[in-house]
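Please read through the structure below; I'll follow up with questions.
Of the protein chains in this complex, all but one are displayed in their positions.
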Amino acid sequence: MNRGMTIIVKTVARLISGLIFLFGFYIICHGHLTPGGGFAGGVVVSGGFILLFLAYGSEEAKNEIKIWRASICESLGTFFFWLTAMIGLLGGSFFFLNILPKGKPFHLLSAGIIPLCNLFIGIEVAASVFGIFIALSTLKRGDKS
Amino acid sequence: MVTQLYLLIGLMILGSIIALELKDLLSAVISLGIVGFSLTLAFLILQAPDLAIVQIVVETLSLVILIAAILKTTREDTNQGLNVKEFSIWAAGILCALFLIFANQSIGLMSPFGFPNTRMAQNYLTLGVEKTGAVNIVAAIILDFRGYDTLGEATVLFTSVMGVLATLRLVGRKK
Amino acid sequence: MNPETIPTGSNILPLFVAIPLGAAFLMPLLGKLFPRLPDLLANLVCLSLLILSITTIGHPLTVYKMGGWGSASGIPVGIFMVLDGLTVLVLIIVNLIGFTSALFSVEYMGKYTDKTKYYTLFLLMIVGMNGVTLSGDLFNMYVFLEVAAIASYALVAFGTEGEELEAAFKYQVMGTIASTMIVLGIIFIYSYTGTLNMADMGKIIGASGHNRLILLVSCLFIMGFGLKAALIPFHAWLPDAHPSAPAPVSAMLSGVLIKVLGIYALLRILFNIIGMTTLLLNVLAILGVLSIMGGVLLALGQWDFKRLLAYHSISQVGYIILGAGLGTPLGILGGLFHFINHSVFKSLLFLNSGAVVYSTGTRDLKKLGGLSRKMPVTGTTSMIASMSIAGIPPFNGFFSKLIIILACIQKGRVGLAVWAAVGSVLTLASFMKVQKYAFLGEVKEPLENVKEVPFLMRLAQILLAILCLLLSLLLLPQFRGAILEPAAKALTNGLKYSGIVLGG
Partner (left out) sequence: MMYLLSLVLLIIGLYGVLVKRNLIKIAIALSITEYAIFLFFALIGYKKGGAAPILVEGVKAESFVDPIPQALVLTAIVIGLGTTALLVSIAVRIYEKYGTFDIREISKLRK
């Protein structure tokens, strides 16, 4: 069992990971106004999770659950992205139609479905990258032939 | 400006040669980091901040993944020998040289560096903000004009996570 | 940029991608909650896709503009989906093989763990292939090609035995190099034409004519897609990768994946975007003959059932490329007919091999024998498939090979015709070996207790065996006009493609 690092590391990690999440969320939300977007922000958010994971360590039993949760978040993120794309089709129009009002440029709530898509992509990317990381780093040694 | 780009590309070439020739895998991965981060800087110089921000986080993450894999296994490249016979390297080298000469001749037919062919891009630049409401034109392209591509891209990531989880299963076949 | 109106009946086009995609995204969630659901869901999705693809027969040419983004000042802005004769043919074959493989998987994959992930990857592979087929945009085609390719890498490694992992690694390295070549080609062609839409590209290249850059791009595409299709100088990965996958996946890989990612994409680009020249046609014909002879000669010495089939895939794909490389309407028709036929009988053979492995646990021909008595359905269907692939009348393989050989002679290339005929004879020899050692003769001692495979596996094999017989009918004038001729016409139209798609 991996008990993680010292209390100092844990405290610092907790403080910093909050900032990382905030930064990642900012990048995701402002994807249509500034550089960045769902992919970059999602990877940043997953970086925060990875920091916490490394600092705190975890019991082996919990890793399975963590991977499972990441997998669920990933499924839901992509599914909602798909649903956003489908709305146009279900409404009798084109696949991937930007149905929401465009709003005023330079405002946070503008550009129709773009911020929404960014959000879902962000969730998917954060979950999937974190999932890959735990799956790789907690791999048990199997049989050697 | 152009000089900086040349320097960065030179650094990338150097970094990749070092990454391929080092005996210690961990150092090789770090050298790969040199290539990736130089690429980030090159993107910044090329006025592509969107790419720079994605490249820097993705580079960090792929380094983390590679390092996690190496720490799980071994960091020594036990055999520096070649995988193929020597003459096939010569053959490949000649082919590559031919390719470079051929490419060099063809490059003359492309629009030269610094003057892109904006046949399709012109529409995006002039109509992008008006039609989509997104100020960041790259975001307008990836999520609206070519949103279908981005759905495919999200699918690729989803697929590879499924693939990673599938290949890392402890037991593949029921006994 | 005026708001686009939807052409009537074109709303089914995005469904080919959207339905399996939605199912794949939900699969990990639902699979955990209801363990039996993945089987049902995957089969329902594949069935509905098959039905949808059959309804596209006779559909007029349709262009679907993603997100309603049409053209501005004559230049396409968004991503187009294009449905023409060739697309219909490929869609039907992809979804047909997809459905039978899914049916076969229900029982077969019981031997492996984690069916949920298997079906997720399986559906994603179908998403990728349908996306490639329908795409009218070069970069979009690449993205979906990667979806299908990455899903197939993971599926090859699905058994997680050492050999399978190694084959998957090799396959992925080769596949990534192929993708690199393809992207490099896309970059060159984008810089030259300034657009990504295939029809628009065709227009510009048609206007400017061929030059060194176009030649370089064609080389890159032939190398890249040739690697994906495992044509002979680029075939090294296939004999390892295809046998390593679970049998229904082998059927998909050999049956449709190499053809959609390799042949279909290559032919579409070379004929409709770049425009065929005599040089390119000759290159294709030579690659075709090399693949025919190389594949079949390498197959002759094999004793591993699935590996033998994998080598024959190389050889049979050679016939398709040879037919297309003749450039005549008859040659293209024959090539496309062989495209369908090979998908059906090669998938059937891989399903047979899967059934053999399921029942006996081995795929070494020397250890098998007399299986026809113990497994009558598998034995009979494999006999039909073997006769089809060897080109014995009245099975479908005979007619397509005959057309290709006739087309060679018609074009005055008797040498090519001879090679094609010799390849066919050697294929017959190879499959006589399979039948003799695996299915006919005496039942060997350890195989006394072998049983026939479960119902769904038998059903999948019977469906494909019936198709082997029926597909010859496609040549009748009534049916030929429905599928084969529009498909061949899509290719023979050449650079007129851009005018047809963009309208006017």
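Labels for the chains are A, B and C, by order of writing; each one numbers its residues from 1.
To be clear about the criterion, a residue touches a chain if its C-beta (ideal position, glycine included) is under 8 Å from a C-beta of that chain, and two chains touch if they have at least 3 such contacts.
All values reported here derive from a predicted model rather than from experimental measurement.
The chain we do not see here touches A, B, C in the full complex.
From the options A:A70, A:M86 or A:A135, the residue with contact to the chain not on display is A:A135. Residue C:E166 is the one among C:E166, C:D304, C:E452 or C:E485 that touches the chain not shown. Among C:D39, C:D84, C:E146 or C:D200, only C:E146 touches the chain left out of the display. The set of chain B residues touching the chain not shown comprises 2, 5-6, 9-10, 12-13, 16-17, 19-20, 25, 28-29, 32, 35-36, 39, 42-43, 46-51, 54-55, 58, 61-62, 65-66, 69-70, 72-74, 77-79, 81-84, 89, 92, 96, 99-100, 103-104, 107, 110, 113-118, 120-121, 124-126, 128-129, 135-138, 141-142, 146, 149-150, 152-153, 156-157, 159-161, 163-164, 167-168. Think of the hidden chain as still there; on chain A it touches residues 33-35, 39, 105, 125, 129, 132, 135-136, 139, 141-145. What chain C contributes to its contact with the hidden chain is residues 139, 143, 146, 150, 153-154, 157, 160-163, 165-166, 168-169, 172-173, 176-177, 180, 183-184, 187, 190-191, 196.
In this text, only the chains that are shown with their structure count from here on.
Taking the mean of C-alpha positions as each chain's centre, the chain lying farthest from the centre of chain B is C. Here the spacing of chain A and chain B, counted between their Cα centres, is 22 Å.
Rounded to a whole number, the gap between the C-alpha centres of chain B and chain C is 29 angstrom. Counting only residues that touch two or more partner chains, chain A has 71, 74-75, 78, 82, 85, 95-96, 98. In chain B, the residues that touch at least two other chains are 131, 144, 147-148, 151, 155, 158, 160, 164-165.
On chain A, the positions that touch chain C within their shared complex are 68, 71-72, 74-76, 78-79, 82-83, 85-86, 88-89, 92-98, 145. Per the touch definition, chain C reaches chain A in the complex via residues 4, 6, 11, 14-15, 18, 21-22, 25-29, 32, 64-68, 162. Residues of chain B that touch chain A in their complex: 49-50, 52-54, 57-58, 60-61, 64-65, 68-69, 72, 129, 131-136, 138-140, 142-144, 147-148, 150-151, 154-155, 157-158, 160-161, 164-165, 168, 170.
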